[in-house]
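Just one protein chain is left out here, and the rest sit where they should.
We call the chains A and B, going by the order they appear; numbering starts again at 1 in every chain.
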Amino acid sequence: MVNLKIDGKTIQVEDGITILQAAEQQEIKIPTLCYHPLMEPYAACRVCVVESISGKGSELVTSCNTLVKNGMEIQTASDKALFARRMNVEMLLAQAPAAVPVQELAKELGIEKTRFKIKDPDEKCILCGMCVRACEDIVGASAISFLQRGQHREVCTPFGEQSEACIGCTACAFFCPTGAITVEDLHGRKVIHSELDLGPSTAIRVPIRQAVPMVPFIDEEACIHFKTGECKICSDVCQKEAIDHEAQDEEIELEVGSIILASGFKSFDPSLIPAYGYGRLDNVITALEFERLVNASSPTGGKILLSNGEEPKSVGIIHCVGSRDENYNEYCSRVCCMYSLKFAHLLKEKTSADIYDFYIDMRCFGKGYEEFYHRLLHEGTKFIRGRVSEVSDMALSKEEEGKLIIRVEDTLIGVVRRIPVDMVILATGLEPGTDSNQIAKVFNISCSQDGFFLERHPKLAPVSTFSDGIFLAGTCQSPKDIPDTVAQAGAAACEALALADKGKFDLEPITAEIDEELCAGCQICVGLCPFTAITYDKEKGISEINDALCKGCGTCVSACPSGAAQQKHFRDKQIFAEIEGIFIE
Amino acid sequence: MSTEKPKVAFYWCASCGGCEEAVIDLAEDILKVTAAVDIVFWPVAMDFKKTDVEAMEDGSIAVSFINGAVRNSEQEEMVNLLRRKSGLVVAFGSCSHLGGIPGLANFWNRKTIFNSSYHTSPSTDNPEGTIPQEKHIMEDGKELTLPRFYDTVYTLDQVIDVDYYLPGCAPPKHLIMTAITAILEGKLPSKGAVLSPNKSLCDDCGRNDSKPEKLAIKAVKRPWEVEMDNEKCFLAQGIICMGPATRSGCEERCILGNMPCRGCFGPTDQVYDQGAKFLGAFASLLDSDDEEEIEKIVNTIVDPAGTFYRFSLPSSILRRKRMETVK
Partner (left out) sequence: MSSENFDPTLIGFLCTWCSYTGADLAGTARMTYSPNIRIIRVMCSGRVDPQFVIKAFKEGADGILISGCHPGDCHYKEGNYKALRRHRLLRKMLEQFGIEKERLRLEWVSAAEGAKFQNVCDEFTEQIKELGPLNIMKGDINEYREA
C-alpha cells in the first residue's frame, strides 16, 4: 500500500495505480481528453497535468501515466497546475477549435478565446493519437497512422486513400474523444458495428431481452478479434473472466422421449406493401419497433419520439397489415387488435398525441378485452373503420405539410378521408417461421395451408401432431396471444410429462401380423416395409413382423400375395364388409 | 359287377382333355382305382349314354369328377344331371375350379368370339358367313339342334353346388390319388375344401432362397426375352411368376422346367381374387417413385389382365370383361 496526500487529504491506495486513478477513487475530478480506461495512458493531451510537491520543490506531472509513490503530495488544482492546464487547453483550442469537449473544457477553465493562431476553424482533431493506438494496439489492423510532423501533423490512412487494412470496426471513432472521426459506409464496404434504427449493436450481446438463460454471446461475424486476432477488450473488462474466445460451437445429441416444438413465428414484412411506405418514409414503424421504442430499456429510455427527436402530436395505428388480406395472408393474426389497443393506451399515457386506429373490425375476443376496448373509446382514441389504402408524405394542404398522410375510406360515414399524422404504426401480422417447412420435414409432421404446423385434431388433439411424441406450443401452430400460448405450452408439457411418467410406450394397436401357418416365405413384404419391421426367418421359411417396429401402415398386407399378412382392425374381411355395407339398399 | 363298390362318374365340359389324360396317367394306380370303385359314366373312355345316367337313382353315384368349365347349355344340363345323381361332386382341374384357360374367353363374348372364329381369323374360309345355329330344320323336316353357346364361361361352382376342388392344370397324380383315397376311406375335409396345401408355391419352391434381400423390378421381361437363370427366383430376374399368389401342391412342375408359375392352382383360401392380389404384390415391387418411370415399367407388362388372371378369370370378383349390352 502507498500513503500519499491529494489536495491536502491523506489517503492510502494500492500500489501500481496512477495519480489519476487515485484521485478518481477520492472523487476528485481531474479533466482528461486522451485518457480511456481500456487503453494504456499516453499523456498526449496533457490536460490532466497536476502539481507534485516534494521536499525541495514541486514539479508538474501528467496524472494519467504517473504512478503513485509513498509520501507523494499532489495538488490537482493548484495555481501552478491550473496555469499549465489552461495553457495546454488554449493550445488545443487553437489546434481543434470545433471540438466540443475542448470548447467545454476551455469554458470550465475560464478561457474565452485562444491567443494562438487558428489554422482551421472546423478542425476537431487534437492529435491525441487514440485512434491510431486503438487501430494498432487494440484492433491490430494498423489502418491509420500519423502523417507528417510538427504543425503539419495529421491522422490519416496511407496516402490518404481508403485503406485495405481497415476492417470497418469503427474502433477509431469509438475512442476519439472529440468526435473528429465519423464513420460512413462509403464504398459499400460493410461497417461492422453499424447502428440499428433503434440502437447500437455490438459484437457481444444477448440474443433477445427475454432470453433464457440470459447469457450474451459473441457474434463472430462482427467481433474484431475474429477478424484480426487482437482486441479482446472484453476479456480485460470482464472481471469474472467469463469470456472464452476459443469456445467452439458444439452439436449436442440428446436422446429424448418427446419433443415440444415451439419455434414461433415471423413478423410480416410490411415493406411488401409499398403503399404503406415502410422503409421509405421516416416515422412509419412496425409494431415490434414501437414495442422496442416504448420499452424502458430502449435507446430513448422509453420515450416515444419521432426520428427528429420530437414527440409526435398525432399517431395512426393501422390494423391488419399483412393479415386478412388475400394478397398476403388470408387469416386473422389474432393478436394485432389487442396490441394495437395497448399501443394506443401507452401513447395516451406517455404523450398527448391524437391517436387514430384504422381497423376492419375490432376483434376483442378474450377475457377483459372488450372492456379494454371500451376504456380506449373513453380515453379518446379515434377509431376509424376502414382499410388504409396509402400512407404518403405528399401534402395537399398546409396542415398536411411535413406530416404523413393516411388515406382511408371511413366506411362508417362513407367518405374517403386524408388524415395527417406524425407517426404511423403498422400492426404487422404473424407468419409461420421461414424454415417451418424444413422443421416439419425433420419431425415428419404437416403444415396447414397457411404454413403453420398442423395439429392432430383442431378440437380433440390441439397440441399433438401426427407424429407420436411431437407436441406443439405457441405461434408455430397458429397465431395466438400470450395467454393462449401459455395454456398450450402447459398442455404440451403435460402431454410430454404424461409420456415420461408412464415410462413405457404404447404400441400402435393397428399393426400388421403374419399368420405362420399361411406364410410361404415369399419375402415380397420384407423389402417393402419402410420401418424394417419384417424379417425373413430362413429356418422357419416364413417372414415375421416385429411388433415394436411396425407402425401399422398396412403396405405389406396389401402386397402379401397369399393373404397371410393381415392388418389388425383393417383386415381384408373387414374392408370387404365395409364395401358391401355401402351398397346395401 | 359288385353292388358294394361305390359308383364313380367322370365328365368333361369345356376343357382340353388334359384332365382325362391325368386320370390315365395314374398308370398302374388306375387299377387300384377300378378295383375299388365302379365307374358308371366316363364318356371319354366308355360308352354310356345320358339316358343311362338319367335312369340312375338320385344320389346313387358316390362321386362325380367333373373337369372343364361350363360355357354352353349342354354342359350346364349335364352337370346339373350329375349333381342330382351324385353324393359328392369334385371340380377336377383348373377349368372347373377357376375357369381355366377357356375362361380367358370372358374377355370377349359370343358375338366377338363367333366373329373371330367364323369370319376374321386368318385360317377361316367361310365365304357365305355361316355361323352355328342353335336350331336347323332339315329339308326332310327333321330338326337339328346344337347347344347354346353362352357369352360367359363359368366355373363349375357357379352352376352347381361343388363339394371339393382338385386344383391344377391338370391335377397332379399324387393329389388325385390322395383325394380318391380320402373319399374311399371317408376321411374328408370340410365341404368346399381345395384338396391341396393352403400355402403359396414359394413354400415349396427350390428357388425361394435365391431371392435378394429386397426384391425390386426395373423392367418386366417375358420369358422369351431373356436367357433365364435356372436357379434364381424368377421375380428377381424381372419375370412375372405367379408362384407367390398361387397355391402349392403342384410339385413345381413348371419351375423345374425353368418356366415361371402361371397360377393354375388358384389362390390360397384367404385371397378373394388371385389376379388383383398378385397385382398388389407385384406392383409394389416396381422400383421407382417417379410417375413417369413407373408408367414406363408398367408399359413393359404387356397383358396384365391375361397374365394375372390366366387361369382364374371366371372365378375372379369381376368374372369377365364388362358387358357392352346393358340390361
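We take it that a residue touches a chain if its C-beta (ideal position, glycine included) is under 8 Å from a C-beta of that chain, and two chains touch if they have at least 3 such contacts.
If you're wondering where the values come from, they're calculated on a predicted model, not measured in any experiment.
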Left-out chain, listing which of the shown chains it touches: A, B
Which residue of B:F10, B:Y165, B:F234 or B:F282 touches the chain not shown here: B:F282
Residue of A:S52, A:S298, A:S543 or A:Q567 touching the missing chain in the full complex: A:Q567
Per the touch definition above, residue among A:L377, A:V416 or A:I575 touching the missing chain: A:I575
Sites on chain B contacted by the missing partner chain, in the whole complex: 107, 109, 150-152, 154, 158-159, 271-273, 275-277, 279-280, 282-284, 286, 288-289, 291, 294-295, 298, 301, 303-306, 308, 316-327
Contacts of chain A with the absent chain, listed as residue ranges: 441, 444, 446-449, 454, 458, 466-467, 510, 528, 530-531, 551-555, 557-559, 567, 570, 572, 575-576, 578-580, 582-583
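Quick note on the criterion: only the chains that are shown with their structure count from here on.
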Distance from chain B to chain A - Cα centre to Cα centre, in angstrom: 78
Residue ranges of chain B touching chain A (in the complex, touch as defined): 198-203, 208-209, 211, 213-216, 235, 243-245, 248, 267-272, 277-278, 280-282, 284-285
Chain A - residues contacting chain B, complex: 517-524, 526-528, 538, 541, 555, 558-564, 572, 576
